[in-house]
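For this view, one protein chain was removed and the others were kept in their places.
Right after this comes subunit A.
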Amino acid sequence: MRQIPIKMTFFFQLHPIIATIFFGELIVLTMLFNHVAVALTGIVSLMIINVFYLGRHAAWQQLKFNGVLFFMIVFFNVLLNQKFSPFLWKVSTGFFTFKLSYPALLYGITMGIMLTEMLMTFALLNTILTANKLIYVFAPITPKLALLVTISFNLVRDLIKRFGQLLLLQKTRNLDTTTGSLPTRLKKILSLFQILLEDSLSSAMETANLMDARGFGAAKRTHYRSYRFNPTDWFFLMVTTAAFALLLFVRINAMGWTNSVADFNTILFTGDLYPMVLLGSFTLMPLIAEGVYHLWTN
């Protein structure tokens, strides 16, 4: 399937305020349900829209990166939480006994998925809500907040790029993060963060000064792209906000959420179907709207 250029998509053309509200709601929803089935629905839906909007290659790369974090969360959960039965596996070596707790495993998987969902949401947000849209949304409230948001996004992008270069170039100083045991590698990576922050922050400060030098915050901002609310924007807002309100309602009624790790003994709880259907529909709404938008083409 040939990817549609991002600028030609309905989602990209959505009014920035509506898109910001949608992403705000989506970020809240990624933290609202901790049942495995609901979390899986969320991540599968996010994966579908990320493949559609970011492309298969970018989505795959991101999934690989998130996969490492996911497995780390699962690993530490099952390692640190061994008191809840049933146990799937036990092993004893001298003083140490390891018990693989089923609830801890399920809880770890849910937590891992929730974090991955959050990262995927930010990747999508970064593509749809470009810097000028973010400034458009936040500058009327406070130009300084808009400056902060824009610089933060640039800083994160810059940090990721520089970190890759740093990993590469520090090999010339015998700091090779691809060799040694896991703790050694983690120690090496942590030692790079100080250099990374020092280097990137000074560059971000220079960028901020150059923004000021070009009149940022000098007057009430105007906008080259005049974003007008279209009926489709209002319709999208109504549908997604209604779905969001319903999801809040089901969450208030304790569906899709369990308080104690001990109670995590199944993948699918009674009542999960409601949040699953609603969350899937909410997350895939841009894609549904995309289909309707293209069907409407003359």
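Basically, a contact is a pair of C-beta atoms (placed from the backbone, for glycine too) under 8 Å apart; a residue touches a chain by one contact, two chains touch by 3 or more; residues count from 1.
Everything below uses one rule, namely that contacts and distances are computed from a predicted model.
One chain of the assembly is not displayed; among "ABC transporter, ATP-binding protein", "Luciferase", "histidine kinase" or "GMC family oxidoreductase", its UniProt protein name is "ABC transporter, ATP-binding protein".
The missing chain, though absent from the display, is touched by one residue of A:His15, A:Lys99 or A:Arg162; that residue is A:Arg162. Touching the chain that is not shown, out of A:Ile21, A:Leu175 or A:Leu273: A:Leu175 (per the contact rule at the top). As for the chain not pictured, it touches subunit A at residues 57, 130-132, 135, 150-151, 154, 162, 165-166, 168-176, 179, 191, 194-195, 198-199, 202-203, 206-207, 209-226.
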